[in-house]
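Right, one structure below, let's go through it.
Excluded from the complex is one protein chain; the other protein chains are retained at their positions.
Our next item is chain A:
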Amino acid sequence: MKPIARPTGTVSEPAEATRAPRAFTPDRAEIVETVFEPEAEPDLVAPPPRRMGGFGKLLWTTGGILVSAALGLAADRLIRDLFATNEYLGILGLAVLGLFVLAVIALVAREIFALRRLRVLDSLKEEAARASIDNDRKRAGTVTDQLTTIYAGRADLARARETLTGHLPNLFDGTEVITLAERTLMAPLDACAKALTAASARRVALVTAVSPRALIDVAFVIYESVRLAGAIAALYGARPGFFGFWRLAGSVLAHLAVTGGLVLTDGIVEQLVGQGLAAKLSARLGEGVVNGLMTVRVGIAAMRVVRPLPFDTMPQPTVRDFIPELVKVTQDAAK
């Protein structure tokens, strides 16, 4: 047999295989340049507060309108009724209503300011991290300016502020400025926050160790955690109001959830300490330590959320730092 070849179809020629060089004017080109953002630490980024969906917004808006309409109507009717009863009573009622409205406005304003302070601290942290990474002196300068304004009213930081502002004209590196700010301004606050946390944890451990019912410890842990988070936020200059506090609590919880994995090693230590103690002393005392450590974690999370500078130079507090003291407290309680 002879070899035969038959066409089976056309093979499309790979037109783009080798392309001839061509030159264009640069304005025709679409600039595609990768922007390298400085990588922020994973724990720096607190998860953003949850946004409501469309229906949620609609619900709250309409509900709000209805309630305010009802309230307005009720107030209007009340004043009318008062006037109908007695003119003086009506004037008095009107004055009281005016005062009430004023108080509401003041409260709302305070809440708004509190929320803004929280937001300022958040953005400060980001700015500081960026100034430190980029070694940007100007940006670092604005960060320290803001910090000194935030802490301007704090008598205990007078000396730290003085040191900071005294050194600033001689520093030319953003990184150095941020480091100095952290060392001078944050160090005393950190020490305070640690002391607050330790005290809270001690109380929780004691209460858990001696309380007769589990429900009481749970309630006490929650109460202490809330108080601790508020105190730490106030310490770093956030002074959260009611709504601000909810936002803070949300951030702290989110932070705890996010860093749950990161502090796993710490968690294991807690468990071991707790279990070991539980076996040695009694279940209640061991639980006391574990609950105390829970509070410690809340305290640390609150510190990380509200501290206006990231932990760069100063060591970040860890759960482990608090363990010896807690163990001692519970052991003393056992005696």
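By definition in this document, a residue touches a chain if its C-beta (ideal position, glycine included) is under 8 Å from a C-beta of that chain, and two chains touch if they have at least 3 such contacts; residues count from 1.
Note that contacts and distances are computed from a predicted model.
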| item | value |
| --- | --- |
| Chain excluded from display, named as in UniProt, from "Peptide ABC transporter permease", "YcjX family protein", "Fe-S cluster assembly protein SufD" or "Cysteine desulfurase" | "YcjX family protein" |
| Touch with the omitted chain, as defined above, among A:Leu180, A:Ile232, A:Val289 or A:Ala302 | A:Leu180 |
| Of A:Leu82, A:Ala131 or A:Leu171, the residue in touch with the unshown chain | A:Leu171 |
| Hidden partner chain, residues of chain A it touches | 137, 163, 167, 170-173, 176, 179-180, 183-184 |
